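A protein chain is absent from this complex, but the other protein chains hold their places.
Showing subunit A:
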């Protein structure tokens, strides 16, 4: 029942936050409450670009990316931290953007699938892709593609963490990303391939 509710959760927030004009910029002051009906000014570096934004406190990072900034590469699957489709890198660390309030990430560097290629050393590789993206293409590591942006960000984040080395460890470390097409075998192949590439660890690059 909950799974169904989660899967069919509406992808459009009823409070679409366009345009994000800086009309009523309210800066956050430590210890001072921001009333519930006020938007607050935050700054984020998203895919290398500095952004000054106004957000309602209840806006998730996922909704900010998709609804306000039109960065729709990041997907809303369950919206409850169970499927991993919304995975992005925050300060180089993979997290579920659906469970992060944007206001709490004030000052952070965010990398979405749109910015992944820019992380690899010396810019994008062949076809303007991050090595992980190229490996996903090479290994046919997706079918419908809906989970793919999350799989990509998660696998890059996982490699930054550096704890998974074997196939079993990759599978365990990637268990927060669900693929309903069942492309798991090829996803692990792609990740293994990138890991095996000479010096790949340095080239993948964190967000900073």
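We adopt the following convention: contacts are C-beta pairs under 8 Å (C-beta built on N, C-alpha and C of every residue); 3 or more make two chains touch, one makes a residue touch a chain; residues count from 1.
The rule we apply is simple: contacts and distances are computed from a predicted model.
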(message) For the chain not present in this complex, what protein name does its UniProt entry give, out of "Amino acid/amide ABC transporter membrane protein 2, HAAT family", "M67 family metallopeptidase", "Molybdopterin synthase catalytic subunit" or "Aldehyde oxidoreductase FAD-binding subunit PaoB"?
(response) "Aldehyde oxidoreductase FAD-binding subunit PaoB"
(message) I'm checking contacts with the chain that's been left out. Which of A:96, A:111, A:133 or A:186 qualifies?
(response) A:96
(request) With the missing chain put back, which residues of subunit A would touch it? List them for me. (result) 1-2, 28, 30-37, 40, 57-58, 60, 79-81, 84, 87, 93-96, 98-101, 103-104, 154, 157-158, 161, 163, 166, 168-169, 171-177
